[in-house]
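Apart from one protein chain that is not included, each protein chain of the complex appears where it belongs.
A and B are the chain letters, set down in written order, and residue numbers restart from 1 in every chain.
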Amino acid sequence: MRILKYLVILSTIFASSISSAGTLVVNSNQSGESSEAAFNAYVAAFEAAHPDIDVQVNLTEHEAYKTAIRNFLVAEAPDVAIWFAGNRMKFFVDQDLFMDVSDVWADADLNNIMSSSKASLTVDGKQYGVPWGYYQWGVYYRKDIFDNLGLNVPQDWDEFKWVCAMLKKNGITPITIGTKYLWTAGGWFDYLNLRVNGYEHHMDLTAGKISYEDSSLDAVFDAWRELIDPGYFLEDHATYSWQEAQAPQINGEAAMYLIGNFYVPALESAGVVDKMDFFQFPPIVEGIGTFEDAPTDTMHIPSGAKNVEDAKKFLAFMSDPAAATNWAKMAGMLSPNSLADAPTDRFQKMGFAMLNAADGLAQFYDRDANPDMAKAGMEGFQEFMVKPDREGKIRARIEKERERIHGPL
Amino acid sequence: MFPTPIQKVSLKINITYKVLLIFTLILWLLPLLAVMMTSIRTTEDILKANYWTIPTEFAVIENYGTVFKLGNLAQYFFNSLVITLPTVLGTIILSSMTGYTLAVHRFKLNFLIFAMFIAGNFIPFQILMIPVRHLTINLGMYDTYWGLIIFHIAFQTGFCTFFLRNFIRELPFELIESARVDGATEWTIYRKIIIPLTFPAIAALAVLEFTFIWNDYFWCLILTQSEATKPITLGLQTLQGQFMSSWNIVSAGSVIAALPPVIMFFTMQKHFIQGLTFGAVKG
Partner (left out) sequence: MTFWQRNQLKFAPFYFLAPGLILFLIYVIYPIIDSIWVSFHEWNGMPKDTLKDDGTPKNWKWVGFGNYIVLFQDEDFYVAFFNNVRWLILSLLVIPLGLALALFLNQNFKGMRFIKSFFYFPFVINLVVVGLIFAWFYNPKYGLLGQAFSGLGLKPIPILSDEIYATYGIIFASFWPSIAYTMIIYITGLTGINREMIEAGRIDGASGFKMLWHIVLPQLKPATLIAVVITIVGALRSFDLIAIMTAGGPWGSTKVLAYKMYEEALFNFRMGYGAAVATILFLLMDIYIAYFLYNLYKNERGAK
């Protein structure tokens, strides 16, 4: 037994004297075929560039990970953890569970090559993670249906409503949506508010600084009603998950879907991607800038990490244009690395251009707001979409939650 | 035998029964057939919401192949076995002991302790999540097989004690009395008389517990993390992607994962017949 102990000690000394060799434990939520393959490609590229480091990936299913992370950051922290930017990251930063990696930003020149996402990775002037991918949101539509009916891409709100009316008249569901898991309704709210009230207002709202009964939101709900009342949304959308809501559009029974770019692989699998096209959510109020939802996925180093040195190398490796490009591309996302290859995919090209030209990027309602606030808000939005007459009651209820969470104004 | 054994009725009723049986079986298994149909559908079918139609293409090899190619399927299966079998064994041993003493021995706190086992079993188990996790971590058993095994044994003991205690109470007390007169210790009585007699109940319990632990998802999520300890319920979840869930593959995985408990049931079933001996003793 003793001999074994000495052998272990010897080999550890021996090993560490050769190099900063070691195992790097990474917890990943990239479940699903393409996501898993994409991340594995990054890991392989990293291991090729650092042959002395052995990366061990612990994969957890995406939803389960959200629970698991709270457990493992506190006990048995890995060296690297994948997560999200915005309020999601800030929560753990406030708990001192994520390490300050501003040095990685400085050393790997990320301050320059990832400048557009820097804000969403910063708390109090310091960076706490490195982004690896983001994606655009917008309206994915059946170009062939539009062409058949002689419709053009709407350039403003009135045109958008007119297009919906035309589609409905011809027996096509104008907008498909599945609100079972609520966040698709959150997406609509985001865009309506960003287009009506602008970025700062939206950021203040999600941070809990504006009342949900504030008159500034009246126009948002009114605009929404302009689509709900004539029945432009898919019937019974509360039954469907966002995935189940794809079917009408794939089958040609619905025309438009406000969704993120992760939709495209499904379109490819279904064989309809050539019939689809994309346009930016139209402006509603003149003069408000173009702000987009661009949820950003990130990597962080937990405070309890053991192999900090290699973890920082792992994060810094995002500066490698080839690795960064591959990971994002295979996962169907855009790379926040401005040196990455421009996307070749048709949709991603449009997204890339759109996000680069945007005046500001939001992280999406349930990542910008507190989890319980987001839950209350989105439940209210779903109910509003089905029972718009309950607007007053719903907004009062959401406001009650906001007051409980963020305090009275 | 109740109802009248099939061998004793007229041919007409015999055949009617068998036809009815098949019909009921098909109706009963309709959802299962749906699961199996889903497991051989192509992704395209799922995307087009062809949930109930004949599959446009058959993707048996692709779907089941993908499940098997799931890097760690063998590992997950192994983990599930390592976690489930000791748990079932441990639970049965412990709860047959507690069940025996609560059923047979008279002592002051008997009913109170029995009540505690019942009450503890009724709770919504989510209430245990944080304390049990902390406990497991502090005992150094986080992310180990033992962490899950010990917890499951502890928690299942509540229900199993209740189940076995009631069953043992129904046994003829004279057997125990006469054994005591013959000088047998309680332990001997337990081993040589009680266990054999409660075997049908133990068999049923073993099947139920096996299924329950095998299909547990929540506690694996709380108490394990790495690939080395993950059981199959968690493993299958990784087939559900962040954005696109391949329900056809998940279904295929579920069918495969469901086989062990069913095989377990099938093999244990003949022990239920042993209950006939029990019936004779009672008379």
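Just a few scattered comments:
What we mean here is this: a contact is a pair of C-beta atoms (placed from the backbone, for glycine too) under 8 Å apart; a residue touches a chain by one contact, two chains touch by 3 or more.
The structure presented is a predicted model; accordingly, all values stated were derived computationally and were not measured.
Considering B:Val19, B:Val60, B:Ala74 or B:Ile130, the position touching the chain not shown turns out to be B:Ile130 (whole complex).
In the complete assembly, the contact with the undisplayed chain comes from A:Thr239, out of A:Ser115, A:Asn152 or A:Thr239.
Listed here are the subunit B residues that touch the chain not shown: 1-7, 17, 21, 24-25, 28-29, 31-32, 34-35, 38, 49-52, 94-95, 97-98, 100-102, 105, 107, 110-111, 113, 115-132, 135, 150-151, 153-155, 157-159, 161-163, 166-167, 169-170, 180, 183, 185-187, 190, 200-201, 204, 207-208, 211, 215, 233, 236, 247, 250-251, 254, 257-258, 261-262, 265-266, 269-270, 272-276, 278-280, 282-283.
Against the chain not shown here, subunit A presents residues 66-67, 70, 74, 95-97, 179-182, 235-240, 244, 247-248, 371-372, 375, 379-380, 382-383, 386, 397, 404.
Heads up, the rule we're going with is that only the chains that are shown with their structure count from here on.
Annotation: 39 Å between the Cα-based centres of subunit A and subunit B. Taken in their complex, subunit B has these residues touching subunit A: 43-44, 47-49, 66, 133, 137, 142-143, 221-222, 225-227, 234, 237-246. Put simply, subunit A touches subunit B in their complex at residues 27, 29-36, 58-64, 67-68, 71-72, 75-76, 243-244, 246-247, 250-251, 260, 262-263, 265-266, 269-271, 332.
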